[in-house]
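For this view, one protein chain was removed and the others were kept in their places.
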Amino acid sequence: MSLDNILNHWSDYRKGSEEGGHHDYEHRWAMAINLDLCIGCNACSTACYAENNLAVVGKERFEKGQAMHWMRIERYWDQQELEHPEQGASFLPMMCQQCGAATCEPVCPVAATYHTPDGLNAQVYNRCIGSRYCSNNCPFRVRYFNFYSYYESAWPEPMEQQLNPDISVRDKGVMEKCTFCVQRIRTVKDKAFMEDRPVQDGEVVPACAQACPTSAIVFGDTMDEGSMVSKLWKKHQVERGVYQKTRHAKKNADLRGYRIFEDLNVDPSVMYLERVREDI
Amino acid sequence: MTMVTEKDINEQIAWAKINTDVLKSMENPRPAYWVTLAVCLAMVSTAVVAEYIQYTVGMGTANLNNPHMWDMYIAAFVFWIGMSHSGTLLSAILHLIHADWRKPIYRFAEAMTTFSLMTAGIFPMIHLGRVWNLYWVLPYVSDRGVWPNFRSPLVWDAFAITTYLTASMLFLFVGMIPDLAICRDNTTGWRKKLYTILSLGWVGSDQQWRNFRKIYLLMACFLIPLAVSVHSIVSADFAMSIMPGWHITTFPPYFVAGALYSGCAAIITLFILLRYFFRFEDYMTLPIMEKTAKLTFAIAMVWTYLNLIEFASVWYGHDIYNKELLIAKATGPYAWIFWTMIFCGSVLPFALAFKKLRRHMPTMFVVSLFLNLGMFFERWMIVAPTLSMSQEPHQWDIMYGSIVEWGIVFGSFGWFGMLFLIFVKIFPSVSMYEVKEMVFHRKRSAGEEDLARMTDHAKPVTQATGGEGA
Amino acid sequence: MAVKNRLINPGAGFARAGFAGMLFLAMLLVSSMAMAAKYDVVPPSGTHKGEDVPQPIEFPHNTHVKDNGINCMYCHTYARRSKVAGIPPTSKCMGCHKVIATDKPRIQQLTKYWEDKEPPPWKKVHDVPDFVHFTHEKHLKTLVFDREFPVEDVKEVCAFCHGELENMTVANKVKPLNMGFCVNCHIKNKDLGAPGDCWKCHK
Partner (left out) sequence: MSGKMNRRNFLKVMGWSSAGVALTGCDMPTTITLEEGKEDVVSYVMPEEYVIPGVGVWYASTCTQCAAGCGIHGRVREGRVLKLEGNPDTAVNNGKLCMMGQAGVQGHYNPDRITAPMVRNGGSLTPISWHKALAMLEEKLGATSGDRFAWFTGTISGHQSVLLANHLDAMGSTNHYVHEVVNNAVSRAVNQDMLGEANPRLRLDKAKMIVSFGADFMGASQSPVQYAGQYAKFRTNKARGLLVQIEPKMSLTGGSADLWLAIKPGTEAVLALGMANLLLNKIKVSDAGIPADVRTLINSYDITKVAQTTGVAGHRIQRVTQLLTERSPSLVLAGASVEGQAQGYAATAAIMMLNHILGNVGKTIESAGEFPFPQLMARQGGTADLVAFAEAAKAKKLEAVIFHGSNPVYTAPKSLGLTEAMSNIGFKVAISQFPDETTMAADLVLPVDSYLEDWGTQVPADQSEGTAIHVQQPLMEKLNAETKGLGDILLSLLKQRKKDEYGQFEDYYAYLRHAFAAMPTSVKGDAKNDEAFWNAALQTGVIKVNGNAKDLQSTVVSFAAPVVDDSTGLTLVPSPRLGLFDGRHANLPWLQEAPDQISKVVWDSWVEMHPATAAKMGIGNLDLVKVSSAQGSVTLRVVLLKGMHADAVAIPLGQGHEAYGRYAKGLGVNPLQILDATTDSKTGELAMYSTRVTVKRVGPADSLSLVRMGTGAGDSQVGRKLVGTVPVEQVRRTEGT
């Protein structure tokens, strides 16, 4: 980021996300979540706790809103006018959407959160100084801050032995969020690198997708045309890019795929498929 | 139509008396001064305890939570930055437009600028999760090759605030040099040493005065755009985001107006306090108070106007999140804060439109405090409700600060008061040379040039050489 | 009066000193801006003087590497297969030392561990912070196998970070192994595919 560097690559830096941003992407990891299959059972959320060294904060702090659940299941009641919710509950697994034009990235004063060539919103814990602006600027509210030091309270001996050595334990004053299980991506990419081959579709499975009893979560690389997730995005005519582009892309408005807060133009990497209900 | 205008200052006042009065203020304030200082110190100690808890236990002790990552610390930060603006207004803007009634009160206003900036500057540190890495927001070359993110308004903040603080401190200092020389010549002991160093060898020669005038004008010109840009940049902390209630185009002027407003209100408060502490009735006169009050009233109306513009643009805009938020602000759980803010910010200033009230010090004191309360609420209404009710309804929540957070914010007032009170005790809080100037000009314009009588009275303080050049 | 004051006025010196100080600060600013314009990073200064770490057995790297010409990866066998280079299992030591130099006190020490079925409690010398994802295998692949660098000379590659172990007994840290050290090398070796992405190493 020297001045030389900035001047030489000015045209790259000044490009917006809709023009491809300043990246030559290697991958663009993405998800497709079928809300019709999501039963709200919390398996993904718990798997995330297990995989990513998430701290358990306890009753008081949870009620204060200081929980650290990177993946939370939101439950909405539609049909509020009825006496009973006759079509059940609406469950929404919500985690970092790894936006292509992420709002968290430009506001971090120290560039602790930035866009990786994999199309992920990285969060470099060591660089974070805890200004918390990123979380404030996240429309999905999926960034969690270490309001306390949890190392001793959340993992009393011998529980610390369960901690995943592939991912840091965050101390107080650091922002954290869903990484699409970057440590798994890293392991698979390293393996592929050692074997001189590209990463296969289905090789990287984040903990949530792995656990989901109904297989509602599909994960993959949208730059790989043949990947399951690419096909799903294509099938539902959801395209990367900002609203204007995606709106025109969607020729059949009845298709179930959509991204949350599409109108904010943040280009999320998670496509949801609408819940289906039979009216009887 | 003839109007009997009261004089801003008694033109007959002798220069020597000016020196005596001001110098006396630095030694012998009323007991109320000490009481106030003690209160301020107590408030600071509260904050120190609170900050110690927060630093050791974690930011969570401030009741911050997932939607409310920012709260009163940022509101207080904006509040204090805002308060700093009126000092610049009085000293720089009014200097350029030759409004010489500013002269008896601009010094403390400028001090207020510097100290409120110092108070404001502490808040980003208090608020940071890992404050020991604060220097990472500054660009420096290191072997790691990492740089701050120049796109972030917080980095702009760091630049803007440090620049503004440096500039306003220099401005305060430079403007004080002739007075420091007077102090140097009239004190003994450690004070004399201090003033000797600080007066930088001022003897009041013609060349020194020429250079002084030039640099003072230059700095005034430099400071005005700086002040405006600083608060615009602070407003960018919000306006550059995507959040409803923050992403608003009119924020820069709105913030600047709000800043001037709260600053003017604070000047009224401090005006009354200093006038009482140091028996400055001859300098901080009622007509000057009236002028300040009128200025405040005008700015209040500007602020109200900008407020209405903001509401209107949100109301008629297509941003549904924003509109929902506006309605929630006015009707939701924070409504009492919202309406207090509207009352204090837009209705209460009409008290300033009445001459009787303007001249009644206790009333003005209370009114000015309420104006600032309104402005503090305004800052809080900008920061917190947006976070309470952003786009994602699952994370909607309400929050009120914890005792730790309150303690620190409360203590910041003590911190400011402490710095300010110590300053006015050590340094001349009324600009002696400029008051002399003022008296001189007024007198000359009134056709009275009885200089002889004035120099007669200079005898008791024979060392008062600093004023001679005026 | 004015003249007299000027003569006795010591404050004037402070003005000059203040001015000189500001000039110095300005120069510092300009020079650092000039550096910022030119460099992404500045090289880390100096080499690292490691502490002497006492090990349970004073293992002589020099005897093994220099005198006997044993390849690094013969013992640190996981280096090409894992992110850690690994300490050889005791059985590997005993492969040779059942017969070689059995009279030496260090070997007797080793044999004792072997017979007790206890691994020696080695101390870690080259330790990167725990939040760093560093893989030996990828570095070896890039720097040795893909470049067709002669494997028998692998110690030269190892020496980039570990220093010349052939001249040491127990290992001693001689490179700083801090972020500047890594970043410098990665920037220099962009062509070899050294990544500049933070998340490649920070975990």
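We call the chains A, B and C, going by the order they appear; numbering starts again at 1 in every chain.
Throughout what follows, a contact is a pair of C-beta atoms (placed from the backbone, for glycine too) under 8 Å apart; a residue touches a chain by one contact, two chains touch by 3 or more.
The model shown is predicted, which means the values in this text are computed figures rather than measured ones.
Asker: May I ask you to name the displayed chains that the omitted chain touches in the full complex?
Answerer: A, B, C
Asker: Using the definition of touch stated at the top, determine which of A:Ala32, A:Val110, A:Ile185 or A:Ala211 touches the missing chain.
Answerer: A:Ala211
Asker: Using the touch rule from the top, list residues of subunit A that touch the missing partner.
Answerer: Counting over the whole complex, subunit A touches the hidden chain at residues 35-37, 39-43, 45-47, 49-51, 53, 56-59, 62-65, 67, 69, 72-78, 80, 82-92, 125-126, 128, 149, 151, 154, 156-166, 168-174, 207, 210-216, 252, 254-256, 258, 260-261, 272, 274-280.
Asker: Contacts of subunit B with the missing chain: which residues?
Answerer: Given the touch definition above, subunit B has residues 130, 132-133, 320, 324, 328, 332-333, 388-389, 391-394, 396-398, 400 touching the missing chain.
Asker: Can you name the residues of subunit C that touch the chain not displayed here?
Answerer: 50-51, 53-54, 78, 81-84, 86-92, 114, 117-125, 127-132, 173, 176-179, 203
Everything that follows uses one rule, which is that only the chains that are shown with their structure count from here on.
Asker: Tell me the chain pair with the top count of C-beta pairs in contact.
Answerer: Max contact pairs: A-B.
Asker: How big is the gap, in whole Å, between where the Cα atoms of subunit A centre and where those of subunit B centre?
Answerer: The answer is 44 Å.
Asker: So which bits of subunit B are touching at least two other chains?
Answerer: Within subunit B, the residues that touch at least two other chains are 145.
Asker: Specify, in ascending order, the residues of subunit A that touch 2 or more different other chains.
Answerer: Counting only residues that touch two or more other chains, subunit A contributes 1, 114, 127.
Asker: Which subunit B residues qualify as touching subunit C in the complex?
Answerer: Within the complex, subunit B touches subunit C at residues 139-145, 184, 196-205, 465, 468.
Asker: Give the list of subunit C residues in touch with subunit B in this complex.
Answerer: Residues 1-2, 5-6, 9-15, 18, 32, 35-36, 39-45, 178-181, 183-184, 187.
Asker: Which subunit A residues qualify as touching subunit B in the complex?
Answerer: Per the touch definition, subunit A meets subunit B at residues 1, 61, 64-67, 72, 74, 76, 92, 94, 103, 106-111, 114, 127-133, 135-137, 139-141, 144-149, 172-175, 261, 264, 266.
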